[in-house]
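A protein chain is absent from this complex, but the other protein chains hold their places.
Right after this comes subunit A.
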Amino acid sequence: MADIAIAPRRAKTEVREATSWDQLKHNRNWLGFWFMVPAMAFLILFLAYPLGLGIWLSFTDTKIGRVGQFIGIENYEWLWDDAIFWLSVFNTLLYTFVASAIKFGIGLYLALLLNENMPFKAMLRAAVLIPFIVPTVLSALAFWWIFDSQFSIISWSLKHLGIINQNINFLGDTTWARICVIFANIWRGVPFVAITLLAGLQTVSPSLYEAATLDGASRWQMFRHITYPLLTPIIAVVMTFSVLFTFTDFQLIWAMTRGGPVNATHLMATLSYQRAIIAGQLGEGAAIASAMIPFLLAAIMVSWFGLQRRKWQQGENND
């Protein structure tokens, strides 16, 4: 009896001692909070805050070394009448659409090829990924040299094959410059698309193809009705990333053309760098950068809803 009488009281005192400190140490939510602190500190200080600050800056006339005043949507009005800004929007959309479409086409084709059985398979796959590993700027410099106006190896080869008589001015001509930067972007993006799609392909069960062969399906039918539907979720994710990173590309353009010739390759990102950092108009540059956000949101939405619809068609548990 005595024991029973003492036990609850002791337990009570223990509980009271535990409350203040142990709550912070053992409570699931508090523990979670402590574990999240470092990551959240970085993301809030250097990502969320600048994101908001950028939008705010776009409504001010801030210059480098001078705090700006709120000027409403004057920056945007200014950009609305700015032909170079619209040219950069056009360039960005062209660059994104053409490069992403071709990257997807070649990437999927390359993934299908690499999925076949052949000698040196592992080595080939490793080699294919190299353009993705090497820093973009450094490979862009190699392209700069390959597309040189005088000493281009492509011009040289074509001349010796008798196809052209004089050097092609790759980066000096507006159309050629656009083709060249889009080519370099495709070159850099194809490995990423191919290797991720290849990972998706390898999860497709071979017995499906065997069954289709027995039913007399052609190779195209197998691709259309087995491979493509099963790959759709991963295609949606990969292409979202690809479109996002192509749309906001900066380094490739900056290393190869810096937006030239006559602004023909200026993307929104390079234009905002030029206006904000080189010309010092931080407010205007921030407005150009903020103008990218609606496009990015649209791209995310499209792929997100594409993904959702596909999931709904296949049934949830198929993912």
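By our rule, a contact is a pair of C-beta atoms (placed from the backbone, for glycine too) under 8 Å apart; a residue touches a chain by one contact, two chains touch by 3 or more; residues count from 1.
Basically, contacts and distances are computed from a predicted model.
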Not counting the visible chains, the remaining one has a UniProt entry; which protein name from "NADH-quinone oxidoreductase subunit L", "Formate dehydrogenase subunit gamma", "Sugar ABC transporter permease" or "Anti-sigma factor antagonist" does it give?
"Sugar ABC transporter permease"
Of A:73, A:279 or A:293, the one touching the omitted chain in the full complex:
A:293
Selected residue (touches chain absent from view) among A:91, A:136 or A:257
A:136
Can you work out which residue in A:106, A:158, A:179 or A:226 touches the chain that's missing from view?
A:106
In the full complex, subunit A touches the hidden chain through residues 25, 28-29, 31-33, 35-40, 42-43, 46-51, 53-54, 57, 62, 106, 109-110, 113-114, 116-118, 122, 124-131, 133-139, 141-143, 145-146, 148, 151, 153, 156, 187, 190-192, 195-196, 199, 202, 206-207, 209-210, 213-214, 234, 237-238, 240-241, 244-245, 247-251, 254-255, 269, 272-273, 276-277, 282, 285-286, 289-290, 292-293, 296, 300
